[in-house]
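A short write-up of the structure that comes next.
The complex appears here minus one protein chain, its other protein chains still in place.
For subunit A:
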Amino acid sequence: MHFNLRSAYAIYRREMARAFRTAFQSILSPVLTTSLYFVVFGSVIGARMEPVGGVPYGAFIIPGLLMLTLLGETTSNASFGIYMPRFTGTIYELLSAPVGVAETLAGFVGAAMTKGLILAAIILATARLFVDYEIAHPLFAAVYIMLVAASFALFGFILGIWADSFEKLGIIPLLILTPLTFLGGTFYSIRDLPAPWDAIALANPIAFLVSGLRWTFYDTADVPIALSLGLTLGFLALCTVVIAVIFRTGWRLRE
């Protein structure tokens, strides 16, 4: 198996440059949105809320809000990264280059992961301004954030190849990811839901992701961490296989 590090790095650098060129859209805007959540739900409303599972409400919502931004931004970033060249025609260069699926993914997904981590760091620092919190398993949290970022970067990549209009590009994050994250226990513990909603909520895969991240933060979770981790790894593997098939068949890439 060939792997051309220079090619992968060229793609990575370009994607990072694109992010910094559109710094307002890709960094400032999600940070601003998340800050508003912290102000309203964390400081103002959170002060009147009971602690959830021993965690003060303001701190409780941090992992969920982080997940909300991470999923949305990583997905749309990666999808945009591959959709734009398809839309403008510049993808000819990638297709004609001695570059395979491994380099392409390393470049695009690597950049999406990096951006996800930068974003996460900024959001956590911002959260600190509004609420106090301690991270129970910092290393685990970092690894978990990277895994989620990688998975949804791959997912976004698939989305960007599937989409044939800007509308389709925006529809999945807006109509699926955001609602599922909101309903996935960002603002409450799924265990506190009345039956049968607690069981129904577990049909939402994102509830597992939020729960997993919350475990790395506060050592408390709605579902066992092993389940969250397993689901994340499974999603990562699934997306990788789908992309390998896309490259093999040339679907929507090569006529």
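Note that in this section a residue touches a chain if its C-beta (ideal position, glycine included) is under 8 Å from a C-beta of that chain, and two chains touch if they have at least 3 such contacts; residues count from 1.
Just so we're on the same page, contacts and distances are computed from a predicted model.
Of the names listed as "ABC transporter, ATP-binding protein", "MaoC family dehydratase", "Carbon starvation protein CstA" or "GDYXXLXY domain-containing protein", the one that matches the UniProt record for the absent chain is "ABC transporter, ATP-binding protein". The missing chain, though absent from the display, is touched by one residue of A:Val52, A:Leu66, A:Leu94 or A:Leu180; that residue is A:Leu94. Contacts to the hidden chain, counted on subunit A, fall at residues 2, 4, 6-7, 9-11, 13-14, 17, 21, 88-90, 92-100, 250, 254-255.
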